[in-house]
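Just dropping this structure here.
A protein chain is absent from this complex, but the other protein chains hold their places.
This part shows chain A:
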Amino acid sequence: MSGSLCWLRAASLLRGAPLRWGARPLSHAAAGDGSAPGGGGEGGRGSRESVERLVRAHPVVVFMKGNPAQPLCGFSNAVVQILRLHGVQDYQAYDVLQDPDLRQGIKNYSNWPTIPQVYLNGEFLGGCDILLQMHQNGDLVEELKKLGIRSALLDAEKDQDKK
């Protein structure tokens, strides 16, 4: 499966139409045809303002390679799997392989050179390594709690205690 709705989603957000990531089958979005307003540069998809809008549009935002259903990079997959473990299902994911302007834009915005990138409540959290360490040391559960998201691992622990 190739193609991603992420480019379409980003473009639609710029136009003000709300979108939620759902389990719709992926279609071949018109990726890279530059039909979105701006198309890079000032006011374009990769501009500071555009990226800011994207990261603030949802409590959990991930810029990755591929998409959650089919990650195209081991590090991006690790982020997806960690979020899945914590029961975080409702998050915005953007496939940077479909959008070079966005890819460069988020690197400029976060001053971070690599993908994946995770944002919580509009704030850059880090990449795969940081998310993994936060998962291992329990900090991720606390950060999700601040967003009003109860980690599924807490329920898993509860079940363990009952047995």
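The working rule: contacts are C-beta pairs under 8 Å (C-beta built on N, C-alpha and C of every residue); 3 or more make two chains touch, one makes a residue touch a chain; residues count from 1.
Heads up, the rule we're going with is that contacts and distances are computed from a predicted model.
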| item | value |
| --- | --- |
| Identity of the absent chain, which is to be given by its UniProt protein name, from "Ribosomal RNA-processing protein 43", "BolA-like protein 1", "Protein transport protein Sec24B isoform X10" or "Protein YIPF" | "BolA-like protein 1" |
| Hidden partner interface residues of chain A, rising order | 65-66, 71-78, 81-82, 85, 97, 100, 111-114, 124-130, 132-136 |
